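With one protein chain withheld, the remaining protein chains of the complex are depicted in position.
We call the chains A, B and C, going by the order they appear; numbering starts again at 1 in every chain.
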Amino acid sequence: MKNVKINDMVIRFANVNGTGSASANDMFAKAIFRMGIPVSPKNIFPSNIQGLPTWFEVRINGKGYLGRRDGIDVMVGVNPHTLKRDIASVQSGGYFIYDSSRKLHAEYMREDIHYLGIPMMEMCMEHYSDPRHQQLFKNIVYVGALVALLNMDMEVVKNIIREQFAKKEKLIPPNHLALDLGFNYMVEHFDCPIEFQVEKMNGVGDKILIEGNAATALGAIYGGATVMAWYPITPSTSVAKSFETYCKKLRIDPVTQEKKYAFVQAEDELAAVGMVIGATWNGARAFTSTSGPGISLMSEFIGLAYFAEIPAVIVNVQRGGPSTGMPTRTQQADILSTAYASHGDKKHMLLFPSTPTECFEMTAQAFDLADHFQTPVFLMSDLDLGMNNHLSDPLKWDDNRKYNLGKVMSADDLETKEFGRYLDVDNDGVCYRTIPGTHPTKGSFFTRGTSRDEYARYTEDGKVYARVMRRIRKKWETAKSHVPAPEFYQKENKSNQGIIFFGTTTYAALEAMDMMKEQGLQMDSMRIRALPFNQEVADFISSHDELFVIEQNQDAQFRSLLINELEVNPSKLVPILNNDGMPITANNIFNQITKGILVN
Amino acid sequence: MKNVKINDMVIRFANVNGTGSASANDMFAKAIFRMGIPVSPKNIFPSNIQGLPTWFEVRINGKGYLGRRDGIDVMVGVNPHTLKRDIASVQSGGYFIYDSSRKLHAEYMREDIHYLGIPMMEMCMEHYSDPRHQQLFKNIVYVGALVALLNMDMEVVKNIIREQFAKKEKLIPPNHLALDLGFNYMVEHFDCPIEFQVEKMNGVGDKILIEGNAATALGAIYGGATVMAWYPITPSTSVAKSFETYCKKLRIDPVTQEKKYAFVQAEDELAAVGMVIGATWNGARAFTSTSGPGISLMSEFIGLAYFAEIPAVIVNVQRGGPSTGMPTRTQQADILSTAYASHGDKKHMLLFPSTPTECFEMTAQAFDLADHFQTPVFLMSDLDLGMNNHLSDPLKWDDNRKYNLGKVMSADDLETKEFGRYLDVDNDGVCYRTIPGTHPTKGSFFTRGTSRDEYARYTEDGKVYARVMRRIRKKWETAKSHVPAPEFYQKENKSNQGIIFFGTTTYAALEAMDMMKEQGLQMDSMRIRALPFNQEVADFISSHDELFVIEQNQDAQFRSLLINELEVNPSKLVPILNNDGMPITANNIFNQITKGILVN
Amino acid sequence: MTFLKPTFRHPGLPKNKVGYTKADYEGSISTLCAGCGHDSISGAIVQACFEMSLMPHEIAKISGIGCSSKTPTYFLGNSHGFNSVHGRMPSVTTGANMANRDLIYLGVSGDGDTASIGMGQFVHAVRRNLNMTYIVMNNGCYGLTKGQDSATADFGSISKSGKIPTPYPAIDLVGLAMQMGATFVARSFSGDKTQLVPLIKTALSHPGFAFIDCISPCVTFNNNKGSTKSYDYVRDHIEATSMLDFVPEEQEISVEYAEGESKSVQLHDGSSILLKKLSPNFDPTDRRSAFDRLLNAKDKGEILTGLIYLDPSSQDLHDVMGSVKKPLNSLREKDLNPGMEALEVINASLR
Partner (left out) sequence: MTFLKPTFRHPGLPKNKVGYTKADYEGSISTLCAGCGHDSISGAIVQACFEMSLMPHEIAKISGIGCSSKTPTYFLGNSHGFNSVHGRMPSVTTGANMANRDLIYLGVSGDGDTASIGMGQFVHAVRRNLNMTYIVMNNGCYGLTKGQDSATADFGSISKSGKIPTPYPAIDLVGLAMQMGATFVARSFSGDKTQLVPLIKTALSHPGFAFIDCISPCVTFNNNKGSTKSYDYVRDHIEATSMLDFVPEEQEISVEYAEGESKSVQLHDGSSILLKKLSPNFDPTDRRSAFDRLLNAKDKGEILTGLIYLDPSSQDLHDVMGSVKKPLNSLREKDLNPGMEALEVINASLR
């Protein structure tokens, strides 16, 4: 008899892109979710539109670990071009499900895994006439097969289909048929279920399944963004797409049907960020979303916004770099180039969301921070977070929350108070601004990227310039107490060692921490959420002797940032890195750290 | 009787730009130089074309200190709009020379300085009829006056005029007249010379007076650059201008009169660097020159050249940032943004010239480095170095020197050896490339900014990508022993303290060091000349307890670079900074360091 | 330039409909070269806004980088101004316009700023028919960087820096704007206030992209013999197609004046313009004949000036996009925030 594994497996689908497998795979993940089991699906797709290999990997884990895990337990291999490596990638004792309409080459046979053949194509030819159907329903057939093999709840799956085709009801029966075909074939030919099984549980509570980019778009809408300017680029495109889609639902004037937003597809990234800067200069909340190459192109404009002190929210959905790099893979490799974007002396505010829920909250907050500090604020997302569905806390909004539009003088203020655009009235480095059109004769000023005095008058006087630069740096200090504080995973510090991480590295980092605990390795941990680093970050670092900084790039960029900004002794910070473009795994972290410790 | 100061003064000219004063001022500096006295002239000009205040400051120093010095001994103030501050800027006991055609306001009078009025305008009205002459010769008149006051050699000055107008001889007499007018008026009305005097000496040897940008252009010509693409921007424009001018002298085929170079004014900086990359990809030596805003715009392309491994030489003549900043002032503030330009994981090679002679040598060498390492190489000049005349060693070239075109496979090589564009054959990280058109059937490959394998084939395999990234990083290690080594100013280290500097900070740093010696403060010193930092740099740092890093920016960017690249404990490196846009002075450094020490 | 503000310039200081004197439309003292064409254009802008009785604070001045782009400091001191980055004025203006459809947007640029580094953004602003006035102070050179040829420098013209003829054909921004479908295209000469002021007034009231290519000689770097952007050359080669007179609605009656060879065009904002035609068969609302006139002029080596094309059916971009009438920058929480209730619905849809 088998030693059954309940709600703990990795299943991978190997498809050809453009064959409509994506929706079937999504349905599978959704079904697991609906059964109350923590699930994390990941799309591993090529940089083309049709015909290349694409994979969909689903980790199912009752304990709630959502990071990637090495080792594939069940592989659904329906891409004839990648059979060999797909079979090779199944871990010993695992299962390989394939379309037995065509016989497998002997060379593909392994002793140590199970092969479950099902004549998907034949079955479809038999039951469907329309060639497109014969192609498409193959995908549904293997989902049906999985229902049997993993002991899933068929009703849950069928319901998803009912909902999906609520508007095209006649498509429901053929889909259900395909499910049954796959299910029945399995039951008839193999002993089901296999030892990898799922079981309804209460593991998801009121959580939702959402992509980070969609949450970011909603955050912008709730944060009051009225102008979005963008240029298409993977993996950020869906931020814009979602923003437009949701705006059409949430931002149409019920009476006039007019739009309470402006959505501009720019001619390139330079224009996109230029539009954002023009809009915020003019008093609207505006943002753009892009990826590495876009940030590089925006560099000059970013410097203008920084020095002229104009708010801007820029979403950077990071992908594999440098250059065009790996456009459909994930990395955290724009840390330094974004923090120090543009020439001359400057530093930029960064926010590091680790879940879609945080994408939502931090994006909304980014507008408050940008307006308050009159500077560009970057949301540092990545492909994994932005384009994959994540099991996330439901999105929340306090209806009493007010936007912080920062220090803006009204016509009345101008009547009563003195106005100097760059006067540090409150001694916090943050000055008062005016919006064009406010007052007929007071408060107008000239915005420029050149050196100027406190009254926005052009100057080439080095002393005045240096004074303004110092004042701008003061904003940075002030900001430290306004940006999101780090998250700690222990009441008080227990160890002289700790781990530091941020963004999507969190999933794997937390799992690795538990793995170490099991080995009796107790470590404190901190998840950093923003630059500038607040005092808590500095304190945590100074109160530990050795810290492992986990990040997904080659050059330990975040570690450099910690050293530069906090004057930390580099010898204290041990880099734990992964840059292969796949989300980092707990195993990888565990091995690097423990190996690292053995070395000491 | 006066206590005479010989060959040690700072004299400043306050003019209105566009009034032709520049050539007169240059003539003055040249005359001092011709008298064998070390001189360093600095242009302090506005960002406009005509009518705004502009200053010309000349330091004369027999000991050979060429850095800026605070405190003006003699001021020639012929700009009516800045009289007040010009007078205020003269140090006690100094002299103010002005046009007494208009009487000075009483409020401008100071007890502690000497006023030497000379009716320049009146004299010119009297002796010249053409109004343009009346305007222009005013400038020559004050030079004549200085000859008397400082006890200069009139013949030297008159000779300069003779040379200048060799082709317009009829202009010589009126110029000489103006000199005499100024000279005689001074002798008649004041007791000449004053205590600030010059005296012929042997202080310049075979040195020349040249602008860094001109030397850079010559370096490119001698380094074999055939393609220059550029876009105008202060302070880099004169690199292009000089390159074209010298090419017309040195790169014209004597027989056909055809050009052995291509000089393209691009439509913007993106196009300029794109052209450079296209040209080097195609086997020519090409370069561009720009300043901060241009570097920001080039960021995306820089990442392409880095990752696709295409040589490129980029001259960054730094100016005051961020954004448009102070376009006519000097800074060393693009260090971080250039070293880490573009998104993703990457680092760039930087060269730091400190004199025009080094601009020449390093530019030529930059082409060898770029070709050998197949990567962008940046010459980090600045406005002070590029646009001011510097007393420099004569330019030298070894006629036996051969260009190092790097690892390029010929048609014959391709017949005999295996070719894989990104194969690390020599295990030094540097691969062999082929130039388009080399061989009919062998050696062609596809260049791209995306991840690829060792045979330049597109891949999305993370393992292969990571392997290629590691190999590229290996080039960085290899380069450490190829880039210019640091310069040390002591046989062996004598102290546990040291100072570190680079580029134009050198003049003031060396002078400050002597000042400290006089105070019995012995310090070792190192001038860094390139990134990546070579072993000597690391050794120097590790063999000292406290190091003062002197640079001309706000954020101690070079210090950050040292910490990042060499894993130095920040507490060891004390920042010594100046960011007001004027070249740093020895006094400033001396005060900061000694104060710094008293603090300890 | 001078450092003394010439207050004597307006004896009597007449006031306009909103009670402002011309001085109220001026800016700080110019730092451009004495005699720079750009200063004359600044003067024309001041004159036009004064005559139109615009409220200065309801105008936003936006520019790129260059001598020309500096001019917004020299006019409309009570308007907000934005001297952005080189070649990017169009995108900044687009964003500003998106944020507040109620202001008047006056973009100022140079030929380098527009025809070289800014070409892409210029073309796309035209394509969007962004509601703005776009003035290029066209001197055929890069003034601020000391006189390099720009892309509008004519074939064979001499530039002081380098002294070699440009081997490349000049870009004709007017032809380009026509080609890209601009709804208002005009050309003038900085020295010709009688023509320029009415053109600016018409442009400012055009509900779409109003382009004025204004030839503006650079006295310092571009007044050499042979340069087709020099005072001399331009003066000799000008051919005025149409002299126009702006008529605000409230004076409609005066339309009779100059009846006969005159043509009245109803503009979208209700105001109308009167065209006095020199060439009787020229109709500025006929795109095709505008093209022909341009090509003819080019063949004859003439510089066509005046209102070359105007599309009376031009629509504000916001209307095309379907934006709300209220400026977006005036919307607050209650307009923008769907609240927790809507979020609950979204959450539910994701389970």
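We take it that a contact is a pair of C-beta atoms (placed from the backbone, for glycine too) under 8 Å apart; a residue touches a chain by one contact, two chains touch by 3 or more.
All values reported here derive from a predicted model rather than from experimental measurement.
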item: Touching residue (missing chain; options A:77, A:94 or A:293); value: A:293
item: Given C:22, C:124, C:146 or C:201, the one touching the chain that is not displayed; value: C:124
item: Selected from C:29, C:55, C:180 or C:342 as touching the chain missing from the view; value: C:180
item: Listed residues B:51, B:283 or B:344, member touching the removed chain; value: B:283
item: Residues of chain C (touch criterion as defined above) contacting the omitted chain; value: 116-120, 123-124, 127-129, 151, 167-169, 171-172, 175-176, 179-181, 288, 291, 295, 299, 320-321
item: For chain A, residues in touch with the removed chain; value: 18, 47-52, 81, 231-234, 237, 241, 244, 265, 267-269, 293, 323-324
item: Residues of chain B (touch criterion as defined above) contacting the omitted chain; value: 33-34, 206-210, 218, 221-222, 224, 226-227, 229, 246, 250-251, 253, 256-264, 266-268, 270-284, 286, 300-301, 304, 394-399, 401-403, 434-441, 444-450, 458
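The rule is short, and it goes like this: only the chains that are shown with their structure count from here on.
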item: More contacts between chains, B-C or A-C; value: A-C
item: Whole-Å gap between the CA centroids of chain A and chain C; value: 44
item: Multi-chain contact residues (two or more partners), chain B; value: 47, 293, 323-324
item: Sequence positions of chain C contacting 2 or more other chains; value: 85
